[in-house]
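Only one protein chain is missing from this complex, and each of the others stays in its spot.
Moving on, here comes chain A:
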Amino acid sequence: MRWHKRLLAAGAVTAVTVTAAACSGGQVRGAADSTSQPGSSAGAAGGSADSTFVYVPNLDVVTDWDPASSYSNEIIAMENIYESLTRYNPQTKKAEPRLASSWTSSSDGKKWTFTLRQGATFHTGKPVDAAAAKAAIERTIKEGQGAAYIWGAVDKIEAKDATTLEFTLKYPAPLDLVASAGYASYIYDTTAASGDLKKWFGEGHDAGSGPYTIESWQKGKETELTLKAFDGYWGGWDGQHYKKIAFRVTPELTTAWQLLQRGEVSFIQRLNSQLFAQAGGTDTVQTSQTPSFQNLLVLFNTAGGPLKDVKLRQALQKAIDYDGLVAAMKGSGVAASGLVPEGLLGNIPGMTPKQDLAGAEALLKEAGYGPGGKQLDLTLTYAQGDSDQELLVTLLSSALDKLNVKLSAKPLQWTTQWDQGKAKDPSKRQDIFIMYWFPDYADAYSWFVNVFHGEKNVQFNLSYLKDAAIDKEIDELPALTATDKAAAEKAYADLQNKIINEQAAVAVPYVQNYQRAYAKSVQGYVDNPAYPNVVFVYDLKPGA
């Protein structure tokens, strides 16, 4: 054998040996590494190809399997595996029954009694009763991770009997909305593992009560996760339902679109405007466009720099080309009306802002700036790589240029942008900070308490607004939402008027739109912005 042949042979043998040694050998990929769950069966799955709903996310699905701390993209799977006491309906703007069939609250909003549905069981085979629900919520609170803070108002939980769960709160809060949260509200079997429960979850097990349970999870693989029907689901499997869900991770949007066109997948989480338009004209595909609960906030520095002058902040609000921006976004955003997106208590129709360059010029002149006056220099930070924000900045810079305002805009990674916004030295902070905001549960309170309530140490109040009257009104919101929805609605309207019009602490250019594309055969899909990107697959019907 010649030297180079020997070398090649040795190289090939070494490569295979090294890989074999490096990787765990002898495992089985596929059916044998599925996580078997008591109470579930492959028989329920049916096995026909058309009963599998194939969801295409752009990112890896699972980061954290623990229902107590899960706070990421896995919500798209978790909401099909786990259930909470209630589920939010954006049409009625109310929480609706899920594991709890009904609930009542005391007149002061500090005592809430939930009646649990009978006949629900966990995938572990154990019944979903009040004691189990109490144990799950108490564990989530004790773990204190992810969105566990949503239970902050809870003082005591009592299981009065098998179906009655009573919460005593430290202060009034809308617990029916809290219980509908997309994160940290799951009811699960805390006795599922004999050892470390977190570790057991981390291995790809579940202990939920939802319609689907984990069949296989292969981190890093294209089809990362497969769920199968849970035979013992309280809703039953009569009628037409998808019996399996496969999550096929596809980061490249054009690839996802081609898979949908070929009928290989059922649902694409996100498409760009161009592909979305193409999808709209394709016979075998349906599209839907729904405003999300995520809006863009342009926060003006109310505490320092030139924008301390409210007239200048108002001028900037008027300089933004709201209509032009939404038109240029080609459907990926809709005009915002106030600070609270549509579908939430507190949304005010008719508060959509309009560009008013003459008004902006007049206000600038009053403050000693504008055309013919002093040049106003402003700094702005926004998210790197976000094309919609980039568009806003371009339009704003161009409009301000005509008004003798020089905008120095910096695209930054979130952590850098946030660090600068929180800088202890106010002179290092920006004049304008752009960021998205969304609530962890369907309650507008999230915007007000996090973004506009005075803070000792800056976290998300990046307009640095400090107004005792506004703070007081914000503090009263949870009690009002829990006890008197009409009064809460009025308080939200009043606060938005103060924050947007009087203080001019923020401008809200648009609310993000969810643009989905899915197979014609999928029937009954409705987007629920309270659960970002979640498809409640049990509610769908597989068509022909």
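What we mean here is this: a residue touches a chain if its C-beta (ideal position, glycine included) is under 8 Å from a C-beta of that chain, and two chains touch if they have at least 3 such contacts; residues count from 1.
Everything below uses one rule, namely that contacts and distances are computed from a predicted model.
Among the names given as "Peptide ABC transporter permease", "Conserved membrane protein", "3-oxoacid CoA-transferase subunit B" or "Multisubunit sodium/proton antiporter MrpC subunit", UniProt records the absent chain under the name "Peptide ABC transporter permease". Residue in contact with the omitted chain (choice from A:Glu222, A:Asp377 or A:Asp494): A:Glu222. Touch with the chain omitted from the figure is made, among A:Asp64, A:Asp443, A:Asp467 or A:Glu489, by A:Asp64. Looking at A:Gln91, A:Ser194 or A:Asn457, the residue that reaches the missing chain in the full complex is A:Asn457. Interface note for the absent chain: among A:Val249, A:Ala360 or A:Ala517, the touching residue is A:Val249.
One chain is missing from the display, and on chain A it is touched by residues 2-4, 7-8, 11, 15-16, 19-20, 22-33, 49, 59-60, 63-64, 71-72, 145-147, 149, 216, 219-223, 226, 246, 248-252, 254-255, 258-259, 261-262, 264, 412-416, 418-419, 440, 457, 460.
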